[in-house]
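All protein chains but one are shown in place.
Let's look at subunit A:
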Amino acid sequence: MVTGKTWPKPEGATNVRKFQIYRWNEEDGKNPQVDTYFVDLDTCGPMVLDALIKIKTDIDPTLAFRRSCREGICGSCAMNIDGINTLACIYGMDEIKGDVKIYPLPHMPVVRDLIPDLTHFYAQHASIMPWLETKTNRPAKEWKQSIADRKKLDGLYECVMCASCSTSCPSYWWNGDKYLGPAALLHAYRWIIDSRDEATGERLDELDDPFKLYRCHTIMNCAKTCPKGLNPAKAIAEIKQLLVERAA
């Protein structure tokens, strides 16, 4: 990585942490580089996002990153921190030893600095039909579901589509154009096992090709990195089992 600019240390600060952050923009014609910032932790919140906002406010307003809810529910601030993909707003700086290295989500086109182009990622999610498909006539009120059936959605519906898992998957790095990736597949499973959905057969048909589902080789980086504690690998394994049972 090309060494970029080292920004000035804050004056009179005693508790200073070093940050090494990936920078790139389309205007200056330069290659990507890593800039060094120093943040006074005594006047900063505990999370990595707090530090990023402090850098943007006090040191370098040109640093670009996505953020919104600051509580781990919107998925905007997903990035590679200290080598793993996670949400900057809920990742404490105390969890990191030494300098804080921040990179954009891996193997994605970079729009600017820490902002990846997630168009394809979103399109893959849309392609798995993330809505209720029914054939029966609409009920008078709601589509009913038992408590046991609703429980099956736990660990699936909480996904915030932050892209941490898919961009942590080496298989998605190499085949992301055709392999759907853990996030889209987790959602595919969420709709497959939703008892109210009546298009299960079609959903499973859609996944039955060499690339969409089967590029998953159970590497497990996805489950390890999910900032919400979800397990896409398990969901993918369940889909594979359903396809096997169907063929039997």
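Throughout what follows, contacts are C-beta pairs under 8 Å (C-beta built on N, C-alpha and C of every residue); 3 or more make two chains touch, one makes a residue touch a chain; residues count from 1.
Assume contacts and distances are computed from a predicted model.
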Q. Under which of the names "Interleukin family protein", "Probable cytosolic iron-sulfur protein assembly protein CIAO1 homolog", "Succinate dehydrogenase cytochrome b560 subunit, mitochondrial" or "RCC1-like G exchanging factor-like protein" is the non-displayed chain listed in UniProt?
A. "Succinate dehydrogenase cytochrome b560 subunit, mitochondrial"
**Q.** Option from A:Y22, A:Y37, A:F65 or A:W191 whose C-beta touches the chain left out
**A.** A:Y22
Q.
Considering the complete complex, identify which of A:K5, A:K151, A:K178 or A:R246 is in touch with the unshown chain.
A. A:K178
Q | Residue among A:D58, A:E158 or A:E238 that touches the chain left out of view | A | A:E238
**Q.** Touch residues of subunit A, complete complex, unshown partner
**A.** 1, 22, 24, 26, 31-32, 80, 82-84, 101, 103-111, 116-117, 119-120, 123, 126-127, 129-131, 133, 168, 170, 173, 177-178, 199, 202, 205-206, 217-221, 223-224, 231, 233-234, 237-238, 240-241
